[in-house]
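Here is chain A:
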Amino acid sequence: MDVSDRLIGRRTVLGAGGAGLAGAAFGGLARPALAQGKKFKVVLSNSYIGNKWRLEMENVFKAALQMEPYKSSIEGSWFNSDNDVSKQSQQLSNVIAQRPDAILINAASPTGLNGIINQGAARDILMIAFDNTVTTPKCLKVNTSQSEMGRAWADFLVKKMNGRGNVIMVTGVAGTEVDQARIKGAEEVFEKAPGIKVVNRYTGMWDSSTAERNTAAILPSLPQIDGIWCQGGTDGVIKAFISANRPVPPVAGEAENGFRRFMVGYNGQKVDGLSIGQPPYLSVISLELARRILIGQHPKQDLLVPLAPLTSDQVKLGETAFADQPDSFFADFTDGGDHPILKLCVTAALDGTPCSGRLDVNLPAV
Partner candidate 1 sequence: MSQDVPAVEAVNLVKSFGGVRALQGASLAAAAGEVHALVGENGAGKSTVIKALGGRVQPDGGEIRIGGRQVRLPAPPTAHALGAWTVFQELTLLPGMTVAENLLLAREPRTRLGLVDRRRLAANAESVLAGLGVHHIDPRALVEDIPLAERQMVEIVRAISHDPRILFLDEPTSSLVEREVVWLFGQIRRLRAKGACIVFTSHRWNEIRSIADRITVFRGGRDVGCFTELSEEDAVTLMTGQRVETFFPPLPAAPRAADHRPALEVRNLAAPRLRPVSFAVAPGEVLGIGGLAGHGHRELFLALFGAGRATGGQVLLDGKPVRLRNPREAERAGIALVPEDRKSEGLLLPMSVRDNLSLALLRRLSRAGLLRRGLERQMAGGEVQRLKVRTASLAAPVGTLSGGNQQKVLLGRWLLTDPRVLLLYDVTRGVDVATKHEIFELMMRLAGEGRAILFYSSDAEELAHLGHRVLVMREGRMAAELRAPGITAEHVVSAAVRDAA
Partner candidate 2 sequence: MPPDAVASSRRSRVAHALAQNVGLELAIAMLVLSVAIYCAIYYAAQGLLPGGFELTTTVNNTMPLVLAAVAQTLVVLTRGIDLSVGGVIDLTNAIAAIGLGDSLAQMVAVSVAVLMVGAACGLLNGVLVAYGRLQPILVTLATLSIFQGVAIRVLPQPGGQVAEGYTAALANPSGPVSLLYAVLLALIWWGLRRTRLGIGIYAIGNDESAAEAHGIDARRTKILAYMLGGTFSAAAGLFLAANATAGDATTGNGYTLTSIVAVVLGGVSLFGGRGSAVGAMLGAFITTMIVNILFFAQIDPLYQAFYEGLFLVGAVLLAGGIGRLVRRS
(Lines give C-alpha, C1' and ligand atoms only; values in the text may rest on other atoms or scores of the structure.)
Protein backbone atom coordinates (compact mmCIF):
# COMPACT_ATOMS: atom_id res chain seq x y z
CA MET A 1 0.00 0.00 0.00
CA ASP A 2 1.39 3.32 -0.98
CA VAL A 3 1.28 5.82 1.82
CA SER A 4 1.65 8.83 -0.43
CA ASP A 5 -1.51 7.81 -2.31
CA ARG A 6 -3.39 7.70 0.92
CA LEU A 7 -2.09 11.08 1.93
CA ILE A 8 -2.98 12.62 -1.36
CA GLY A 9 -6.49 11.26 -0.93
CA ARG A 10 -6.82 12.89 2.43
CA ARG A 11 -5.53 16.16 1.11
CA THR A 12 -8.27 16.25 -1.51
CA VAL A 13 -10.91 15.71 1.13
CA LEU A 14 -9.57 18.48 3.31
CA GLY A 15 -9.12 20.70 0.34
CA ALA A 16 -6.16 22.54 1.71
CA GLY A 17 -2.92 22.69 -0.17
CA GLY A 18 0.43 23.58 1.25
CA ALA A 19 0.52 27.05 -0.22
CA GLY A 20 -0.92 30.36 0.89
CA LEU A 21 -0.72 29.59 4.55
CA ALA A 22 -0.43 33.11 5.83
CA GLY A 23 -3.80 34.08 4.50
CA ALA A 24 -5.70 31.03 5.65
CA ALA A 25 -8.88 31.81 7.52
CA PHE A 26 -9.65 30.78 11.09
CA GLY A 27 -10.44 27.10 11.19
CA GLY A 28 -9.03 26.51 7.75
CA LEU A 29 -7.10 23.61 9.10
CA ALA A 30 -9.38 22.65 11.95
CA ARG A 31 -9.55 18.94 12.33
CA PRO A 32 -12.32 16.77 13.61
CA ALA A 33 -10.02 15.02 16.03
CA LEU A 34 -11.43 16.48 19.20
CA ALA A 35 -14.98 15.80 18.19
CA GLN A 36 -14.12 12.14 17.89
CA GLY A 37 -12.41 12.15 21.29
CA LYS A 38 -9.03 11.66 19.65
CA LYS A 39 -5.95 13.65 20.55
CA PHE A 40 -3.88 15.72 18.16
CA LYS A 41 -0.45 14.32 17.52
CA VAL A 42 2.27 16.95 17.95
CA VAL A 43 5.94 16.09 17.55
CA LEU A 44 8.92 18.20 18.63
CA SER A 45 12.00 17.77 16.46
CA ASN A 46 14.93 19.27 18.32
CA SER A 47 18.23 19.52 16.45
CA TYR A 48 20.25 18.77 19.55
CA ILE A 49 20.20 18.55 23.32
CA GLY A 50 23.77 19.56 24.01
CA ASN A 51 23.26 22.55 26.31
CA LYS A 52 21.20 23.68 29.29
CA TRP A 53 18.94 25.91 27.23
CA ARG A 54 17.90 23.06 24.97
CA LEU A 55 17.32 20.82 27.96
CA GLU A 56 15.05 23.36 29.62
CA MET A 57 13.29 24.00 26.33
CA GLU A 58 12.52 20.28 26.02
CA ASN A 59 11.67 19.93 29.70
CA VAL A 60 9.04 22.68 29.71
CA PHE A 61 7.56 21.10 26.57
CA LYS A 62 7.34 17.74 28.35
CA ALA A 63 5.83 19.39 31.43
CA ALA A 64 3.24 21.25 29.36
CA LEU A 65 2.13 18.00 27.71
CA GLN A 66 1.16 16.72 31.15
CA MET A 67 -0.82 19.83 32.03
CA GLU A 68 -4.23 20.95 30.87
CA PRO A 69 -5.35 21.87 28.30
CA TYR A 70 -2.66 19.79 26.53
CA LYS A 71 -2.99 16.69 28.66
CA SER A 72 -6.41 15.84 27.27
CA SER A 73 -6.04 17.17 23.75
CA ILE A 74 -2.45 16.53 22.64
CA GLU A 75 -0.42 13.39 22.26
CA GLY A 76 3.13 14.65 22.15
CA SER A 77 6.55 13.17 21.44
CA TRP A 78 10.03 14.57 20.84
CA PHE A 79 13.28 13.74 19.05
CA ASN A 80 16.87 14.97 19.02
CA SER A 81 19.34 14.68 16.19
CA ASP A 82 22.87 15.48 17.38
CA ASN A 83 22.98 18.76 15.42
CA ASP A 84 23.26 16.70 12.24
CA VAL A 85 21.16 18.14 9.43
CA SER A 86 20.81 14.95 7.43
CA LYS A 87 19.86 13.05 10.57
CA GLN A 88 17.22 15.61 11.50
CA SER A 89 15.97 15.48 7.93
CA GLN A 90 15.71 11.68 8.07
CA GLN A 91 13.97 11.83 11.44
CA LEU A 92 11.53 14.40 10.10
CA SER A 93 10.68 12.08 7.23
CA ASN A 94 10.02 9.35 9.80
CA VAL A 95 7.85 11.78 11.76
CA ILE A 96 5.96 12.69 8.60
CA ALA A 97 5.43 8.98 7.95
CA GLN A 98 3.64 8.81 11.30
CA ARG A 99 1.24 11.48 10.01
CA PRO A 100 1.10 13.73 13.05
CA ASP A 101 -1.06 16.82 13.03
CA ALA A 102 1.77 19.23 13.73
CA ILE A 103 5.55 19.20 13.88
CA LEU A 104 7.50 21.72 15.95
CA ILE A 105 11.08 22.19 14.80
CA ASN A 106 14.18 23.69 16.33
CA ALA A 107 16.31 23.35 13.22
CA ALA A 108 19.93 22.35 12.72
CA SER A 109 20.08 24.49 9.59
CA PRO A 110 17.99 27.42 8.36
CA THR A 111 17.84 25.85 4.90
CA GLY A 112 18.94 22.24 5.16
CA LEU A 113 15.49 21.01 6.19
CA ASN A 114 13.50 23.01 3.67
CA GLY A 115 13.04 20.06 1.34
CA ILE A 116 11.59 17.73 3.93
CA ILE A 117 9.56 20.51 5.60
CA ASN A 118 7.96 21.31 2.26
CA GLN A 119 7.08 17.66 1.89
CA GLY A 120 5.52 17.63 5.34
CA ALA A 121 3.50 20.73 4.51
CA ALA A 122 2.44 19.13 1.24
CA ARG A 123 1.08 16.26 3.30
CA ASP A 124 -1.02 18.68 5.26
CA ILE A 125 1.00 18.62 8.42
CA LEU A 126 1.24 21.89 10.32
CA MET A 127 4.94 22.79 10.37
CA ILE A 128 6.15 25.29 12.96
CA ALA A 129 9.79 26.29 13.46
CA PHE A 130 10.96 28.14 16.57
CA ASP A 131 14.23 29.47 18.04
CA ASN A 132 16.44 28.27 15.13
CA THR A 133 13.90 28.79 12.39
CA VAL A 134 13.97 27.94 8.71
CA THR A 135 13.68 29.92 5.49
CA THR A 136 10.97 27.98 3.69
CA PRO A 137 7.62 29.82 3.52
CA LYS A 138 5.80 26.52 4.03
CA CYS A 139 6.60 26.66 7.70
CA LEU A 140 5.35 29.01 10.44
CA LYS A 141 7.95 30.75 12.55
CA VAL A 142 7.80 31.45 16.28
CA ASN A 143 10.62 33.57 17.63
CA THR A 144 11.69 36.65 19.50
CA SER A 145 13.40 39.55 17.77
CA GLN A 146 17.11 39.35 18.40
CA SER A 147 17.79 42.86 17.18
CA GLU A 148 15.07 44.10 19.51
CA MET A 149 16.86 42.33 22.35
CA GLY A 150 20.14 44.06 21.52
CA ARG A 151 18.31 47.36 21.30
CA ALA A 152 16.54 46.88 24.64
CA TRP A 153 19.80 46.11 26.40
CA ALA A 154 21.42 49.21 24.91
CA ASP A 155 18.41 51.41 25.72
CA PHE A 156 18.60 50.32 29.35
CA LEU A 157 22.28 51.26 29.61
CA VAL A 158 21.84 54.64 27.91
CA LYS A 159 19.09 55.46 30.36
CA LYS A 160 21.01 54.22 33.42
CA MET A 161 24.14 56.10 32.38
CA ASN A 162 22.25 59.29 31.58
CA GLY A 163 23.61 59.14 28.10
CA ARG A 164 27.29 59.34 28.90
CA GLY A 165 30.13 57.03 29.88
CA ASN A 166 32.14 53.97 28.81
CA VAL A 167 30.51 50.72 27.72
CA ILE A 168 31.95 47.28 26.95
CA MET A 169 30.15 44.90 24.63
CA VAL A 170 30.56 41.19 25.29
CA THR A 171 29.43 39.49 22.10
CA GLY A 172 28.43 35.93 21.25
CA VAL A 173 29.48 33.32 18.72
CA ALA A 174 30.82 35.26 15.75
CA GLY A 175 29.26 34.56 12.39
CA THR A 176 25.89 33.53 13.73
CA GLU A 177 22.77 35.37 12.74
CA VAL A 178 21.75 35.87 16.37
CA ASP A 179 25.05 37.49 17.29
CA GLN A 180 24.90 39.83 14.31
CA ALA A 181 21.28 40.85 14.93
CA ARG A 182 21.89 41.60 18.61
CA ILE A 183 24.97 43.72 17.85
CA LYS A 184 23.15 45.55 15.08
CA GLY A 185 20.28 46.41 17.42
CA ALA A 186 22.66 47.75 20.04
CA GLU A 187 24.70 49.77 17.58
CA GLU A 188 21.59 51.55 16.36
CA VAL A 189 20.99 52.80 19.89
CA PHE A 190 24.59 53.64 20.79
CA GLU A 191 25.01 55.59 17.55
CA LYS A 192 22.23 57.90 18.59
CA ALA A 193 23.81 58.52 22.00
CA PRO A 194 26.97 60.55 21.35
CA GLY A 195 27.96 60.52 25.03
CA ILE A 196 28.28 56.74 25.08
CA LYS A 197 31.65 55.36 24.14
CA VAL A 198 32.05 51.64 23.38
CA VAL A 199 35.58 51.18 24.72
CA ASN A 200 35.92 47.52 23.92
CA ARG A 201 34.11 44.69 22.24
CA TYR A 202 35.13 41.07 22.65
CA THR A 203 33.47 37.70 22.54
CA GLY A 204 32.20 35.72 25.51
CA MET A 205 31.03 32.88 23.26
CA TRP A 206 27.69 32.84 25.17
CA ASP A 207 29.53 30.94 27.86
CA SER A 208 30.11 32.07 31.43
CA SER A 209 33.60 30.71 31.91
CA THR A 210 34.82 32.03 28.55
CA ALA A 211 33.25 35.41 29.25
CA GLU A 212 34.89 35.51 32.69
CA ARG A 213 38.30 34.52 31.33
CA ASN A 214 38.20 37.03 28.47
CA THR A 215 36.96 39.80 30.72
CA ALA A 216 39.65 39.14 33.32
CA ALA A 217 42.28 39.28 30.60
CA ILE A 218 41.11 42.54 29.11
CA LEU A 219 39.98 44.38 32.22
CA PRO A 220 43.38 45.77 33.35
CA SER A 221 43.69 47.66 30.07
CA LEU A 222 40.28 49.26 30.34
CA PRO A 223 39.34 52.67 31.78
CA GLN A 224 36.42 53.04 34.15
CA ILE A 225 33.46 51.09 32.83
CA ASP A 226 30.01 52.59 33.29
CA GLY A 227 27.93 49.97 31.58
CA ILE A 228 28.14 46.33 30.50
CA TRP A 229 26.31 45.07 27.43
CA CYS A 230 26.51 41.29 27.43
CA GLN A 231 24.89 38.75 25.13
CA GLY A 232 25.62 35.74 27.27
CA GLY A 233 27.81 34.51 30.09
CA THR A 234 26.73 37.60 32.00
CA ASP A 235 27.46 36.16 35.44
CA GLY A 236 31.02 35.42 34.31
CA VAL A 237 31.60 39.04 33.32
CA ILE A 238 30.32 40.24 36.69
CA LYS A 239 32.53 37.77 38.54
CA ALA A 240 35.57 39.02 36.62
CA PHE A 241 34.78 42.60 37.67
CA ILE A 242 34.43 41.54 41.30
CA SER A 243 37.71 39.57 41.28
CA ALA A 244 39.49 42.57 39.83
CA ASN A 245 38.03 44.76 42.61
CA ARG A 246 36.31 46.92 40.05
CA PRO A 247 32.89 48.37 40.83
CA VAL A 248 30.16 46.59 38.88
CA PRO A 249 28.31 49.15 36.73
CA PRO A 250 24.78 48.65 35.40
CA VAL A 251 24.60 45.41 33.43
CA ALA A 252 22.33 44.52 30.52
CA GLY A 253 22.52 40.80 30.00
CA GLU A 254 20.98 37.40 29.41
CA ALA A 255 18.88 35.34 31.78
CA GLU A 256 21.43 33.17 33.55
CA ASN A 257 20.43 32.39 37.13
CA GLY A 258 23.85 33.65 38.25
CA PHE A 259 23.14 37.08 36.78
CA ARG A 260 19.65 37.14 38.26
CA ARG A 261 21.07 36.33 41.68
CA PHE A 262 23.48 39.25 41.44
CA MET A 263 20.45 41.37 40.55
CA VAL A 264 18.80 40.21 43.77
CA GLY A 265 21.97 40.56 45.79
CA TYR A 266 24.57 37.83 45.99
CA ASN A 267 27.90 37.59 47.82
CA GLY A 268 27.47 41.12 49.06
CA GLN A 269 27.01 42.48 45.56
CA LYS A 270 23.78 43.86 44.22
CA VAL A 271 23.91 44.57 40.54
CA ASP A 272 21.64 47.05 38.86
CA GLY A 273 20.67 45.19 35.75
CA LEU A 274 18.30 44.30 32.98
CA SER A 275 17.88 40.61 32.17
CA ILE A 276 16.39 39.46 28.89
CA GLY A 277 16.78 35.98 27.53
CA GLN A 278 15.71 33.82 24.65
CA PRO A 279 12.87 32.14 26.53
CA PRO A 280 13.02 28.31 26.69
CA TYR A 281 9.23 28.31 26.67
CA LEU A 282 9.25 29.09 22.94
CA SER A 283 8.52 25.38 22.61
CA VAL A 284 5.38 25.75 24.71
CA ILE A 285 4.25 28.81 22.76
CA SER A 286 4.71 26.82 19.56
CA LEU A 287 2.70 24.00 21.08
CA GLU A 288 -0.07 26.40 21.98
CA LEU A 289 0.00 27.93 18.51
CA ALA A 290 -0.31 24.46 16.99
CA ARG A 291 -3.21 23.59 19.29
CA ARG A 292 -5.09 26.79 18.57
CA ILE A 293 -4.63 26.43 14.81
CA LEU A 294 -5.69 22.78 14.91
CA ILE A 295 -8.89 23.56 16.78
CA GLY A 296 -9.53 26.46 14.47
CA GLN A 297 -9.05 29.28 16.93
CA HIS A 298 -6.03 30.96 15.41
CA PRO A 299 -4.95 31.99 11.94
CA LYS A 300 -1.95 30.30 10.40
CA GLN A 301 0.52 33.07 10.99
CA ASP A 302 4.03 33.57 12.24
CA LEU A 303 4.36 34.70 15.85
CA LEU A 304 6.73 37.34 17.08
CA VAL A 305 7.12 36.60 20.77
CA PRO A 306 7.59 39.74 22.84
CA LEU A 307 10.64 39.90 25.06
CA ALA A 308 10.26 39.38 28.77
CA PRO A 309 12.62 41.98 30.27
CA LEU A 310 13.24 41.91 33.99
CA THR A 311 14.90 44.66 36.02
CA SER A 312 16.55 44.41 39.42
CA ASP A 313 13.38 45.85 40.95
CA GLN A 314 11.21 43.12 39.43
CA VAL A 315 13.34 40.06 39.99
CA LYS A 316 12.11 37.85 42.85
CA LEU A 317 13.99 35.07 44.58
CA GLY A 318 12.14 31.78 44.16
CA GLU A 319 10.22 32.97 41.11
CA THR A 320 12.68 34.45 38.63
CA ALA A 321 15.95 33.86 40.48
CA PHE A 322 16.85 30.71 42.38
CA ALA A 323 19.25 30.36 45.28
CA ASP A 324 19.25 26.57 45.00
CA GLN A 325 20.00 26.37 41.28
CA PRO A 326 23.37 26.65 39.53
CA ASP A 327 24.46 29.94 37.99
CA SER A 328 24.23 28.46 34.51
CA PHE A 329 20.54 27.63 34.88
CA PHE A 330 18.38 29.77 32.59
CA ALA A 331 15.97 31.52 34.92
CA ASP A 332 13.64 32.71 32.16
CA PHE A 333 11.83 29.39 31.69
CA THR A 334 8.82 31.32 32.93
CA ASP A 335 7.69 34.79 31.98
CA GLY A 336 8.56 37.05 34.91
CA GLY A 337 7.02 40.18 33.45
CA ASP A 338 3.94 42.03 34.61
CA HIS A 339 1.73 40.66 31.86
CA PRO A 340 3.14 37.20 31.48
CA ILE A 341 2.56 34.99 28.45
CA LEU A 342 2.72 31.98 30.73
CA LYS A 343 3.72 30.94 34.25
CA LEU A 344 5.74 27.81 34.88
CA CYS A 345 7.20 26.28 38.01
CA VAL A 346 10.91 25.51 38.37
CA THR A 347 10.48 21.72 38.35
CA ALA A 348 9.08 21.92 34.83
CA ALA A 349 12.36 23.37 33.62
CA LEU A 350 14.51 21.10 35.76
CA ASP A 351 13.19 17.71 34.75
CA GLY A 352 9.87 18.10 32.98
CA THR A 353 7.72 17.55 36.06
CA PRO A 354 4.37 19.26 35.45
CA CYS A 355 3.30 22.17 37.64
CA SER A 356 0.04 22.09 39.52
CA GLY A 357 -2.99 23.54 37.85
CA ARG A 358 -3.73 24.56 34.34
CA LEU A 359 -1.22 26.05 31.92
CA ASP A 360 -2.65 29.11 30.27
CA VAL A 361 -0.64 30.52 27.42
CA ASN A 362 -1.62 34.00 26.30
CA LEU A 363 -0.49 34.03 22.73
CA PRO A 364 0.71 37.46 21.71
CA ALA A 365 -1.70 39.34 19.53
CA VAL A 366 -1.09 38.89 15.85
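If you want to know what made the cut, all candidates are chains of the complex that A comes from, given by their letters.
The rule is short, and it goes like this: contacts are C-beta pairs under 8 Å (C-beta built on N, C-alpha and C of every residue); 3 or more make two chains touch, one makes a residue touch a chain; residues count from 1.
Here the structure is a predicted model, which is why all the values come from computation and not from measurement.
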item	value
Chain A in this complex - touching candidate among 1 or 2	2
Residues of chain A defined as touching candidate 2 within the complex	1-5, 7, 46, 49, 78-80, 82-87, 89-91, 93-94, 96-98, 108-116, 118-119, 122-123, 135-136, 175, 177
